[in-house]
Structure formats: C-alpha cells, structure tokens
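Here the complex is missing one protein chain, while the rest keep their positions.
Chain IDs A, B and C follow the sequence of writing; residue 1 opens each chain.
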Amino acid sequence: MSAKTTATLLITCRDQKGLVAAVSDFLYRNEGNITHADQHTDKERAIFLQRVEWELDGFRVPREGIADAFRPLAERFDMTWTLHFSDEVPRIAILVSKLPHCLYDLLARWRLGELDAEIPMIISNHDDARPIAESFGVEYQVLPVSAESKARQEAQIDELIARERIDLIVLARYMQVLSAEFCERHANRIINIHHSFLPAFAGARPYHQAHERGVKVIGATAHYATPELDQGPIIVQDVARVSHRDSVEDLVRMGKDLEKVVLARAVDLHLRHRVIVYGNKTAIFD
Amino acid sequence: MSAKTTATLLITCRDQKGLVAAVSDFLYRNEGNITHADQHTDKERAIFLQRVEWELDGFRVPREGIADAFRPLAERFDMTWTLHFSDEVPRIAILVSKLPHCLYDLLARWRLGELDAEIPMIISNHDDARPIAESFGVEYQVLPVSAESKARQEAQIDELIARERIDLIVLARYMQVLSAEFCERHANRIINIHHSFLPAFAGARPYHQAHERGVKVIGATAHYATPELDQGPIIVQDVARVSHRDSVEDLVRMGKDLEKVVLARAVDLHLRHRVIVYGNKTAIFD
Amino acid sequence: MSAKTTATLLITCRDQKGLVAAVSDFLYRNEGNITHADQHTDKERAIFLQRVEWELDGFRVPREGIADAFRPLAERFDMTWTLHFSDEVPRIAILVSKLPHCLYDLLARWRLGELDAEIPMIISNHDDARPIAESFGVEYQVLPVSAESKARQEAQIDELIARERIDLIVLARYMQVLSAEFCERHANRIINIHHSFLPAFAGARPYHQAHERGVKVIGATAHYATPELDQGPIIVQDVARVSHRDSVEDLVRMGKDLEKVVLARAVDLHLRHRVIVYGNKTAIFD
Partner (left out) sequence: MSAKTTATLLITCRDQKGLVAAVSDFLYRNEGNITHADQHTDKERAIFLQRVEWELDGFRVPREGIADAFRPLAERFDMTWTLHFSDEVPRIAILVSKLPHCLYDLLARWRLGELDAEIPMIISNHDDARPIAESFGVEYQVLPVSAESKARQEAQIDELIARERIDLIVLARYMQVLSAEFCERHANRIINIHHSFLPAFAGARPYHQAHERGVKVIGATAHYATPELDQGPIIVQDVARVSHRDSVEDLVRMGKDLEKVVLARAVDLHLRHRVIVYGNKTAIFD
C-alpha cells in the first residue's frame, strides 16, 4: 500500500535478555523509521521471535549493506534471521487438480492488485483448469502423475520452479500427496489448503467425514506442507456453522468460501512476511 | 416464557408421503393452535423428523387423551414418538469433578430462572464443590470412584437418580469415563461437555493438545454420552479464535467461557424438547 | 444440484388455523414428493410464511395447471403467493461503479457453475470494469450519471432490463443512490451490498466511520434496496474481528472478503427462492 520501500527482519533465537534493546538500538542508531515491530517469547521453549519493519528512506545504512551491518548483532545472539525488501516481488506457482475455485480466487485477487506477487506458472495433474489459466494469461503446465511416476513428476515440478525462480508454491486444492523429499526441499515455502479444521478430518473427503459425524461447525485450514500429511504448521483457520439441514453438497458449497478466504489470507500473510515458523507452529505478526 | 401450556410431539419415522398432511390434519381437526412446527427429511437415510408444539387451551382432545388419540396415526406411519407438556418440569442431576465453572454457571442460570428445570441433586467423586452446592441449597453427594469401584459407584448413582426421578444427567466437567452399560441405560439422557471441537482432541487434556498442535481456533462440544468416549451425537459446538500469544493457561481461561455457554445451550435445547437424536446425529429444531 | 425439476411455492398470509394442513393436503392428494418444507409464524404481526418445494415428477397436476389448481386454496386463505420452477433460470443484471471485487466474484461463481442464473448484462456509470466484463464475455453498458441526468439514466437502465428480461438487479458496489421510483418499480428485485453491519454506519465511507469509532468488529450487509437508503430488508450479514492495529486500508481489505461472501450468499438465496420479504424483514428458509 505504502509507496515507501521498507526492509523487514524476521528473527528467531533462544530467549535472552537485551534482544529487543539490541535490535531497536541498531535501528535507532542508524535512524531507521520503524513502521511495524512485534515480538513474541515462547516461554515454554525459551524461543524469541521478532518481526521489525522500517523505511529504507533516511536509513543510514545503504540497502545492500544492511545484512552485513546486522550480522555481528545476529551472531552475538545466535539468531536465525531473514531480511526482505518490500519492492522485491515474490513469485508464486499454483498447483491445482480439478476443483478450480481457489485457483480462480487467487488469480482474481492477483489481477485486482490485492496480492503483492507475480504468478507466472500454474501446474496441474489435469488439463481441466487450462481455460482459466489462459483467461488470465498465465502459463499452464500439465504434469500427470501416478504412483510410479511421482518422483519423475516432482523432478519436473522442481525444474519449472527453478526456471521461474519461484518463491512460494501454493497448493490450491492440489489432490496429490507430495513426497517427503519434495516437502523438505521446499520447507516453509509450500502452503496447502485443507478443507477441514485440522486436526479434525485430516485425509480424504473431510466434508463427508464431517457430515457423517454430525458436527455443527465446519472449517478450513491453511498450513505449510511438511512430510507428514496435514500435520504442518497452521497459518490460518476459519469456521462456519452448519446444521442437520445441510447436506454434504451444502457443506462443500459453504466450505468453498471458507477455503478461498483462508488460503488467500495465508498467502497474503506469507507474502507480506508476517509469518515466522518455529517448531511445528507459526507466529503471525499482523 | 409463555403462560399458556403447550403439548409437544417429537416424531421420527421412515420418510413417506403424507406425513406432514396427516399430523397437521390431526391438529387442525382438533382445533390445535400450533405455536411451533418444524420438520426435516434426511434424504440419504430416508428418515423423517418432526417437532410440533400447540396450545392445550382450546384443543378438543383433553390432555390425558392426546397420546391415545394420536396413537393410531403413529401406528399407521410406524412412528417413534414422544409427547411432552410444557408444565412438566424436568429434573436434572449434575455430575462434576473438581472444576466447578460449568456447575456454577448452570446453578446461576437455574437460580435466575433461565433453565426450565429442577436441580435437586449434584453428584461428585470429590468433595471440592460442596460449598457451591450448599450456597445454592442443592443436595451434594460424594461418590468416590476407582477402577475397581466403578460398577458399584455407578449403581449408587443409579439409585440416587431413581430416588430423585431424574430426567436428565448433565456431566459438567465430570472427569470419569462412564461405563458403556451406564451410558446405554440412560441413552439420550446424559449430556456431556467436551472441551474441544470434536472430533479434534478427543480424550484427555484437549487444551494442551490444541496448544501443542498450534491451532488458531479452539472449541467446545456438548453431546449425548454414548458407550464410545466423545463419540456421541453432537448437540452444540462453538469456537473461539486464538493466536500464538495464547499459552495453555489462556486457552483454558478462554475455553471456560465456551464450555459454559455451549453446555448451557445444549441443556436448554434438551429441556425445551428441541433436540431429536437419529443415527449418531441430532436435529435441532430451534 | 438435483437433476429433478421441482416446483416451489412461497406463501404469505394472515395467520389462521389449518394453513399447513391445507397446503400439505393439497400436495399429498396430488402425490407430491416434498423435498423441502418450512414455515414461520410471526406471532406479533400474525403473519404466516411458508416455503414448500416438491418434485414435478409424479405430481398429478401437470406443470402448467399447478397455479390454477392451487388458486382456490390460496383464495380461501387470502394468500399472497408465487410459484417457481427449478428449471427456469433467472436472469441477472449487475450494476457496478469502480470497485470490481464483488463483480469479479459473482462472475467467477457464475462461470464455475455456482450460481443458478444467467448474467447477460453489466451496467456501470464508469468504463473501468469493461475489461472484466469482456473477459467473461458479458455485455457491458456504460451509463454515466449526474444529479440532472439521473431520471434519464434510470430510464435507460429500465430499457436494458426490459430488453434482457432481467429478474434480479444486483448492486455490486454501485455507488449511486437509486431513485425511490426505481426502487419501487423493482421492489424485492434489487439486492445491494452495504459495507457495514447495518444499521451501523449507513451512508458513505463506512470503513472510515468504523475506524474513527474504534469498533472491534466490522461487517457487511446484503439487503433489498428500498426508497430509504440502506434501510431495506436485510438478507444476510456477516462480521469480522478487527483491532487497533488495523488501519482503514486493512478494514477495506478485510471488508472486501466479507462483502463478496455476503453478497454472493444473498444472491444465491434469492435465486433458489429461499427468501420471503414481509414488512421490512426477510424470512430465510435455508
């Protein structure tokens, strides 16, 4: 939104005294104009997490020198950290199978300027969504997959991702289980939407499971994909009320709106560097 | 609320043509003034469910003759049905262990006239909640329980329930697993509050499980107790948003409010004959 | 969803005994297979509302004779009623100004087969959304409007609506106030989305008003347009939590998702004949 370019630091380290003082002093000494700062201490695990964003304009350290300037401080506290600039636009590849509502929603938001990203590539194991991709002018790659061909197909995905310098993979109702190796290669860079409030109804056909169980609330969960199916760090969840009147088809229909909004919100938080993963959880600095 | 006494029929049967016509004709011919009517057809299972409530005042069949007058119709359609009168006040026994917030909440609602019931008895496996029972003038029975004594303790509960002519047993954070036999003896007459959005986090310590999993939503579930732990028909569920900032203690604190409201709502729906159980589900006619 | 064609009656009349019996008897005598029936009595105003839907297949009265067959019963009870067939596809005109997110969302749902309607026409007072209309292959009419030209512009809208045999006008963030005459001509056939939880923040710039007031919840409201601005019968409302951290821009961003979902849900309910307007309210039979 803001016209001014900002830098953002995402920091994780063991909890220690003086962390906030050190980071804020680093920015103050260099005349950084902070636009957002938030931190969290997980007391149980003694982990400190921080997000701080400031304007490049007026900052005494030139953009290309910031990482070097910050490194001594980071080493003193043994920090894990990443540095991002708001004018670097992340590149997304969307993976989809047959149901296109999440794909369509992401493309519409992108077209309307709501997602601060490029979407150069859609990959699918089916041809169905090609017309949608074409109507948005996005390259559409069909990579069919079977149990035998999975390794080869994932290698092809990797090639496309490398070729397009993809930063984030979004599984927009991609109904294939990715291999543990693929998930690990792209750790914290794959966002999946699961159509239930996890951990309830993991796995296949969650709306059928929910209808069978007679729940009064359904949900959707956006999470980072990890080798354990539907077990990765949760980014966003939302729910909707249902009743005995709602058939499975009603749940599917209502669920689509949940899925779209939850996935889009998670992607947006990730793109704006608002998410830090620690353990199997996320801290959301919104 | 209404000063006028009403009769309520709860009907379940195989779906057939003419059901609504027959029931509404029965009431119309006898000049019944209907105050609430609702029905539901589960198409999948071909089950028809109906709730209909009408004023006794002006109804041509005298109160004590209504069951007999309705029986031929019920037999024609092979209905399972119950008949209730609004001036018959159900009697509740509350079972509680150590955490008293749900107990306290139910007693306060009862005292303030919000629950249309009598509460003549509180049963616990601990002495802790006795002062609360006494401050409300309700009999408090302590029946300690161990693995060996469970059968005997449940027999004692049965005696108290029989003695007090209890219609509904409310498990207000009663932390003992009731035997399958006990659940079956009191089928659809035991309401339990579970402190998670089932089926997620069934069993022990759900807030710890939720915190460990890093969910963004917690919940509470009121359901009828059945032999399978935490698997009975769900009556009411509600949820609250949480974040990485919330400790287990925070979840417990926020969860208490959910538990109280969800349990009270379920008890109130049951007392007002708004719930029909079918299969492992409920239809809520509110 | 269902392949079978159904008829739906929407009925409003003064509350009287025997209404449900008479309607259900009419269907039963003619061997109607009821797929949905719901009714509501507004005790205060003594108004009875009913929705009943049944399969044409097997019904003894042929489709073109149903209205005539029902009329005597309707006259006996002095009913206001409409009859709809599920294979008659309503036709929608969307009016939009500059913000296209609701327009885009409706078109995407339509394209994905989620809305049971035709959308032959988009009308705007600006040229901005033309590329969107074109990408969906929908005619786009620009009818600029000023205080002086409003009457003439609305006459042009009327012409287009007549030409295209439009059944429903959807104001998808159309930022012009329609004349009382226009609203009355199309009573209960114009659905507007207002970006607040009415009656809070009626009128202009509701997100600014909400931010200024420091509310912790924002909302969106879909309602039928009436001569009194933002005062018409409410169909759907939904809300989202906000905090002091959220700027006006954040509220606008979060609000867009609310607006899209609320408007789409209201349009869908209307299209499936699930809404009855009475007084300045709606009954939603979902």
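In this section, a contact is a pair of C-beta atoms (placed from the backbone, for glycine too) under 8 Å apart; a residue touches a chain by one contact, two chains touch by 3 or more.
This one's a predicted model, so the numbers in the text were calculated from it and none came from an experiment.
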Partners of the unshown chain among those that are drawn: A, B, C
Touch with the omitted chain, as defined above, among B:G18, B:G32, B:P100 or B:G255: B:P100
Touch criterion as defined above, residue of C:I234, C:V252 or C:L271 at the omitted chain: C:I234
Candidates A:A21, A:A147 or A:A204 - the one touching the absent chain: A:A21
Contact set of subunit A toward the excluded chain (per top definition): 17-18, 20-21, 24-25, 27-28, 31-35, 37-39, 41, 43, 241
Contacts of subunit C with the absent chain, listed as residue ranges: 40, 42-44, 197-201, 213-217, 219, 233-239, 243-245, 247, 279-284
Chain not shown, touching residues in subunit B: 1, 100-101, 104-105, 108, 111-112, 114, 135, 245, 249, 253, 256-257, 261, 264-265, 286
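The definition used in the following text is that only the chains that are shown with their structure count from here on.
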Chain of greatest Cα-centre distance to subunit A: B
Distance from subunit B to subunit A - Cα centre to Cα centre, in angstrom: 41
Chain centre separation in whole Å, for subunit C relative to subunit B (CA means): 37
Residues of subunit C whose C-beta touches two or more other chains: none
